[in-house]
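A single protein chain has been removed from this complex, and every other one stays in its place.
Letters A, B, C and D name the chains as they come in the text, with residue numbers starting at 1 for each one.
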Amino acid sequence: MPMRNIASLVLTAGMAFLLLVIGADLALGYPDMRVGAEYLRIAGPELGAANIVTAILAGYRGFDTLGELSILFAAATAASLVLGHRRADARRDPPGGLVLSAGADLLFPLLLVVGIFIVVHGHLTPGGGFQGGVILAAAFFVALLANPARTLNHALLGWIEGLAGAAFILIGLWALVEDGHFLTPLLPLGTMGELVSAGTLPLLSVAIGLKVGAELAGLLAHLADTEAPDR
Amino acid sequence: MATSPTTVVDQLLAGLHLPDGFDAVAGVIRESLAHVTNSAIWTRYGQQSLEWLIGMNPVDRLFMLSALTLLLMLLLGRLRSAGVLAVLLYGAQFAALLSTDTLFGAPVAAEVRITVADQSLHWSYDALSWFFAMITIGAAFVTAWYAAGSWMRRYREAGQSARAFHVALALNCFGMLLLVGSADLLSLFLGWELVSWASFLLMALVGGPGAQAALKYLAYAISGAMLLLGGIALIYSIGGSFEYGAVVAAIRGMTDVQVWTLLLLLGGGFAVKLGLLPFHLWQAAAYAEAPGAGSVFLGAISARMGLFGIIVFIVGMIGVSRLMTLEIPYTFMSSRELIAWIAALTIIVPTYTALQQHDARYLLAWHGIGQGGYMLLGLMVGDAVGSAGGLLHCFNYAITQAALLMAVFAVVHRTGTADLNQLGGLVTRMPLTFLVLLFGIISLAGLPPMAGFVSKWMVYRSLITEGMPLLFVAAVVGTLGTILSVYKLIHNIFLGQLRVEHQGVAEAPLSMLIPMLGLSALIFLAGFIPGPALSWVAQVQGQLGLPVVPWVLGGIVDPRGGLDMIWLVGILMAGFGVGALVFYGFGGRSRRVHQLDNYAGGHFLTADVHYQYSDNFYAGLMHLIGPWYRGAFRWLERSLAATLDLVSFGAEGLYRVAQPTLLMLAAAVAMLAWVF
Amino acid sequence: MIPLTLETVSYAGAVGLVVIGGLGLVICNHLFRMLLALVMAESGANLLLVLTGFRGGAIAPIIGYGPAGAPMVDPLPQVLVLTAIVIGVGVQALAVAVLVRVYRTYGILDMRELRRRMEGEIAVAAGIAAPGSAQVPLGQRPLPPVPDYELVRRSAPVRERGA
Amino acid sequence: MTLELPVDLLFGLNLDLNLDLTKVMTANAIVLPVVLPLLAAFLMQPLAQVSRTLARLLGPLVLALGAWIILNAWLDVGPAPFSVAIGGFAAPLGIVFYADQLALLFALAVQVFTLLFWPGLGAAAKADAAADRQRAPRRDALALLLASAATGLALSGDLFNIFIFYELAAVASFGLVCADGSGRARIATLRYLFVSAFGSVLALVGIAILYLQTGTLNLAQLAQVAPETLQGPIGLAAFALLLIGFGVKAELFPLNAWVPEVYATAPARVSALLAGLVSKLAILVIVRLLILVFQQPEASQLLLVLGVLGVLTGEFSAWRAQDFPRLLAFSSIGQLGLVAIAFSIDGTTGILAGTAVALHHLIIKSALFGLANRWSGGLDALTGAAKGAPRAAGLFVLFALSLVGVPPLWGFWIKLLIMVGLVQGGSPLDLLALGAILLATAVEAHYLFRVALRLYQPPVQDQASRLAPPARWDTGVAYLLGACLVVISVAITPATEALRVLAQQTGDVLLYIDTVFPQPLAYKE
Partner (left out) sequence: MDWLSAMRLDALAAVDFHWLGLVLELMLMPLIAFVAGLGLVLMLRKIAARLQRRVGPPLLQPLWDIIKLHAKETQTSHGLIHEIGIVMAIGGYVAAVTLLPVPGMNGLAQQGGLIALLYMTMIPSLGLALGVGQCANPNGSIGISRALTAMLAYDVPMVIVIFGVAFHFGSLNLVHMIAAQQAGGVATWGMVQMPLLALAGLFALQGMLGKQPFEIYVAPAEIATGPMVEMGGKFLGGLFVMQCFQLYTGGALYVTLFLGGGEHWLTFLFKVFVVTAIPMTIAMVFPRYRTEDMVRLFWKWPTMIGLLGIAFVMN
């Protein structure tokens, strides 16, 4: 046991040293912006999104985002597969106290609104589908924490999850049919900076937000069902 | 040329170069065939296919027939008559081999070839190929005949698959034909592997101890094959080609270190198959435990593929003269002496191991290993007579071992056991089998007038003229051990007291007797008139570029002491005649008494009293040399296996780490450190 | 020598996080601690990733966010890191789920002990001799959760040795 | 039908491309095999609530469709590689799919093999159908995600996109491994997860270093700029980190401690997919990086060393294995080491050999895991299994022979290719690798035929009952794959020629760059 620890320490130190040696040769702080500069130059005009990060996220690298959604979906699916289902008669934790439930009641609408705002304004301001989706999930989870007896409708979450993801892909497929390319932005760009602008980007953003929200909420709800016994 | 069976027969007969007296026989065949050829069906279909067959490249025809045998056995092997069919097909293969006429004629290249990824595989038959192919097909022929009748019936009754046996035999034969006809390293390896695995199949057919032995064989064989592959890679890396022509050039251009490496790799690969020390441990059990007829084939030819490889590469391509210049560093031994000594030890150690065996099959199988040493020893001496002796011993030993194993398995067939302590006195019950075994052991021990004497004499002779005293002594000591152990074999099976349970044993069935007797006759003939076999060997020598043995019909002419077997056999027979005259000609008639009417120190013998000396037969000798059986090679084998186990344990330990990430971290650090 | 600037310090920090996370993964036997170590390492990697887009004095890549014409940082690493974070979250969530379930089944989270039990179970299922010690309790599957006092007793000596 | 497609989206360049619309459609449809499984996976659970039968059929249908699309694209487009800019954003800004024959071959293999080893097919699925009403759709969704990810790995031409698909494959496989709900599988999954996740962290560090040095993630552009920016230790360090990251799935030596545990606990079909398919695609990614980006000989050597270690440790460990799945697992490690060695050989020979051995292993190991569905016990329990399943035992022997490399089976030609390649390389390391291969082959033959002989021993009483009932579907698949093996062995010459063409295409860096960038990039280089 101590041998392993010593070996690990030595290895770790060696790794750190080597990575730092590499770092000495890296162009930190003045990167060679080969693609990045190009994004900065044309992303705005081309996609009509003020937030270039979102433009890349949902536009240029929208396919990455699809993959990312899939990973989250896979994780959620796998988690639900592992965790199984709660027995109907399982004992539940008692509801939280007054402060907690009152706070939760207060926070729930607030989080909901903030989440929706961030999702919808993803193409304009910092934020986007993911960030907003997480906040949405948090809103539901706060409620759940305050009153564990309350349950989320797994079936509904599943529907939202599936349909939101499907919507993302269907938008892409629509583009494939329409334009010959999967996930090409289709709708008119509109005026940069306005809410309804940047073509299909906001739609994608909404789909992402819904999906992430539903998935995380489902995941957390599943985790909260800790009483689930073995099969 | 108009083709009809008649002309084909004419050609075949012409190819056989038979003496004139056979014309009458040919005439009869021709006439009876004429009836067939006049039929309508023949003119319609037979004619065409025959023409196609005649027009084929002779080597292709041989391969095709062999493959056809395999196919037919695969399809029809289950039938009762498959055995007969197999005999006919092997006979046809033999005829096809003769029709290639590559022994005395020029080498013939097969048109069959495979090209994969720029590498071409092709085959060609020359005198050497012919020689080995002849032994192979002959062995397959007698084996198939031996197995065709009663033996196979018993085999089926034991719940074994006749088809599997036939297929294994046909595959062995096919693979061997491909091997001996190989014209490049790849086709060599292909044939090699084919034979290896076919042998494995034949060994593992019955299961039980045979399967265990087969597994051991496999471990050795595949290691040998990998060594061989390593050698092939080495040659390829230097010559850049797998063709034999390029290989020869490559070997010529190699440095001494490279030749040494090549020698170790190729030699190791071949040595495993030949069962040279220290790679011999697999062979006895694997050959002995194979199903009877299969054991006959394996014993007769399969181990010789290692010798074939040695002949092609070490004798043919590297050359004995090159071997002589390769000194072992820091010693005064050359590589040729090293190999010769390995051969000599291979003669002695397995032979004396055979002396200890209690199972007839194992005894013979151990001798098989030892006899391989004679062949290699003869080839390593390298002069005309020695190399001819080595080659001739291949043939002589093949027929001898086949006859011996057949006789032993005939006994097993009748009595159900090969345990030398459970048999005895069978000579009165199975006299013909006894005769076969007698011929066989005389030949195996290398005593006149049988075939084995000729080839062994040649090896001794060359050892004397080349001045290798210790090797000579080793060879003779091996022969003496052989005499001792074969006497034990024949004594414990056929002589001495007949056991009660064997009172009703009958002579071996005819289907088994015929090939046995045929081989016995051949053993005697090859000893009496070694000329024909020597003529083959001389052709092989000529093709390999070795000095050619000065042979005559009766043996060898040499001013420094030749050998004429016709005379020797003649005077031996005359001597026997004198002996018979002395014995039978004078004095009173002898009276047969019951076997139990014996001197027993006053004790009264009955049939159920075990009055037989079989266990621990050479007690005095064993008392002396018994402590020498230290099992050093078994110890080596075991320690190798233990090492493998230890290494595997270590390797497995790497996959049992408590924290897999530790390995990752280590790998990352090692790689990054290596990068800088 | 490496100058002490924001980016080099951040780089060192990122490397440090990765390495400490790695160390934690190796040294810890407790599954949850290993998970935390993993989170740490992932944070390090994310920090490093976002650092690759950093340009001295540049602003966030949102049009109209800062003075026009001001240099912006490379937006791509930000996209990548966003994705990487989400991936990390997904993996961690799954890990937690499995971990919870393992704890439910076995009552412990000790990596070595769990591995031993796994080996034992595999051996039982395959009908072969279990590797390692004969103490592996065979034939009872799933094993009953270990009571709390067991856990305490088991982990106590470790703590003492560590101290 | 042709059509004028104004492409003035990028860089202010006014390009008029004459494109065959059908061709564009066919080519662009190549994203569908990636996207459609995702769609199906997303919709799986809602659909299952509507119609269970439909949900059961959805996966196989989508995979069959994917296979058809890929085949169609391959046949229509012909032998030349093509690239597809996703979203119409041309590389290097957007993500591209690069479809050469290698990619298409493996994409097709993904569809076909996932279909063959679909968890919901055959008798095995029927047995648990009733018990797993809730599980089945989720498991199917994960399998679809795995298929999609694997296809993406084969096709993607963008490093980060590859990373994402790699992670997707990882997460989906975690889920699949512990899908049947045994405790030991979960422990194995956790250990697997930690290894995999830490590997991903290191890969991410590698990607960061790579991006910092080059400023791009597109493989084609990386290939262009690599000679100036990725020389020296930094490039190699990045490669080493990426190798560790992707090597986890590729079962490379020090990163594969999860392999035996996972394969011993996971359902046999999942093991078949992981060992057969996913590992190959991970290797494929490494090879793409090696060919396009890291052309230093040291990088190949790194792979070679790992391959040698993998071959040795894998085969030696397999020699000690006591149960069938772990025997296959260790053997798989050894074989993937062989793949790594093959790919580390220079030039076309290496790619040819590597592809061949990868395909060979894909066919054989998948089929063997299929058989393991029935024989998933200790090796002792297999005694006499040939009595009950003579054909399956025969198949095992066939596969074992080919694995060992017995001529004239395909395995032999592959070993020969590797041997020739290594000999032509000629460095001491190459020769060492050759020796290691030969040694490992000998060990491999021994343990495989120890099993084979055991199959043909007379069965011991009441051991036969311990074997699972015959799984028709899996045995059928094994037949099919065995037939494939035999066909390839017979048609070895054309097969090798086809692979050679494929290998030449794969090894052609300029072709890759030209295909992704039909015009030279007009901006700062």
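By definition in this document, a contact is a pair of C-beta atoms (placed from the backbone, for glycine too) under 8 Å apart; a residue touches a chain by one contact, two chains touch by 3 or more.
Keep in mind the model is a prediction, meaning the values are calculated, not measured.
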| item | value |
| --- | --- |
| Left-out chain, listing which of the shown chains it touches | B |
| Residue among B:H35, B:R589 or B:R630 touching the omitted chain | B:R589 |
| Residue, one of B:A574, B:A632, B:L646 or B:A673, that touches the chain absent here | B:A574 |
| Omitted-chain contact residue, chosen from B:G55, B:P532, B:G545 or B:G631 | B:P532 |
| Which of B:A170, B:V427, B:L444 or B:M512 contacts the chain that the document leaves out | B:V427 |
| Residue in contact with the excluded chain [from B:V248, B:M324 or B:V476] | B:V476 |
| Chain B, residues in touch with the chain not shown (by the definition above) | 16-19, 104, 424-425, 427-428, 438, 442, 445-448, 453, 457, 460-461, 463-465, 467, 469, 472-473, 476-477, 480-481, 483-484, 487, 490-491, 494-498, 531-532, 535, 551-554, 559-564, 567-568, 571-572, 574-580, 582-584, 586-593, 595-601, 611-613, 617-621, 623-625 |
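By our rule, only the chains that are shown with their structure count from here on.
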| item | value |
| --- | --- |
| Of B-C and A-D, whichever chain pair has more C-beta contact pairs | A-D |
| Between chain C and chain D, centroid-to-centroid distance (C-alpha), Å | 27 |
| Chain C: positions in contact with at least two other chains | 18, 22, 25-26, 51-52, 74, 76-77, 83, 87, 90-91, 94, 98, 101, 105, 111, 115, 142 |
| Per-residue multi-chain contacts in chain B, two or more chains | 656, 658-659, 661-662, 665-666, 668, 672, 676 |
| Complex interface listing, chain B residues touching chain C | 656, 658-659, 661-662, 665 |
| Complex interface listing, chain D residues touching chain B | 191, 194-195, 198-199, 202, 233, 236-237, 240-241, 243-244, 248, 253-260, 298, 302, 312-314, 316-317, 319-320, 330, 352, 401, 404, 406-408, 412-413, 415-417, 419-420, 422-424, 426, 434-435, 438-439, 441-443, 445-446, 449-450, 453, 456-458, 492-493, 496, 500 |
| Parts of chain B lying in touch with chain D, wherever the complex brings them together | 114-117, 119, 186, 189-190, 193-194, 197, 200, 204, 207, 211, 214-215, 218-219, 222-223, 226-227, 229-230, 232-234, 236-237, 644-645, 647-652, 654-657, 660-661, 663-664, 666-668, 671-672, 674-676 |
